[in-house]
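The complex is shown incomplete by one protein chain, all other protein chains being positioned as in the whole.
Take a look at chain A:
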Amino acid sequence: MHYSLCDMVLDLFQNSVEANSKTITLDFIQDKSFLEVNLTDDGKGMDESTLDRVKDPFYTDGIKHKNRRVGLGIPFLIQTTEMTDGSFHLKSVLGEGTALSATFNLNHWDTPPIGGITDLLISCLSFDGEYEFIFNREDRERKLSYTITRSELLDVLGDLTLVTNMILLKEFIESQELDN
């Protein structure tokens, strides 16, 4: 299994989209030794008991996997941060949204690789649905910082599920990732 930190983030992002969020914010802040990820949405949120259950690796909503018990990706995240001296925080209010933050210890041997940010963003930007997505990127070591806003890209490119537009999007994101 080649699960990277970006894969993990995409999985959680997908939950936010499925929770009918109007606005999803993702901070991706990196320094030499850590990566901090904050994912905030205003989707349907969870009450206390659901919150407890999603942390359980054997939880499922019972809709897609009637006979199998697989969780929502949050257990992956908890397990990874616990195993690698990172930290993890999840807060959710029913009807208001969910805020999740994690710090990954990049110096720990068992921390998965960060993975491709460009592919992550293309996916996050091109789900179906009318949600706003704000991506705040910072790499302190490389003195890199930029913000990408989905509505602006929709204005410029139009349909983001069209591959011709994804190709342009890819060029655009890659250029943001270049060193100054």
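By definition in this document, a contact is a pair of C-beta atoms (placed from the backbone, for glycine too) under 8 Å apart; a residue touches a chain by one contact, two chains touch by 3 or more; residues count from 1.
Just so we're on the same page, contacts and distances are computed from a predicted model.
Chemist: Considering the UniProt annotation of the chain absent from this complex, which name among "(2Fe-2S) ferredoxin domain-containing protein", "Anti-anti-sigma factor", "Acetolactate synthase" or "Dimethyl sulfoxide reductase DmsA" applies?
Modeler: In UniProt, the chain excluded from the picture bears the name "(2Fe-2S) ferredoxin domain-containing protein".
Chemist: Applying the definition given at the start, please give the residues of chain A touching the unseen chain.
Modeler: That gives, for chain A, the contact residues 1-3, 6-7, 10-11, 14, 18, 64-65, 68, 70-73, 76, 115-116, 119-120, 122-123, 126-128, 146, 152-153, 156-159, 161-168, 170-172, 175-176, 178.
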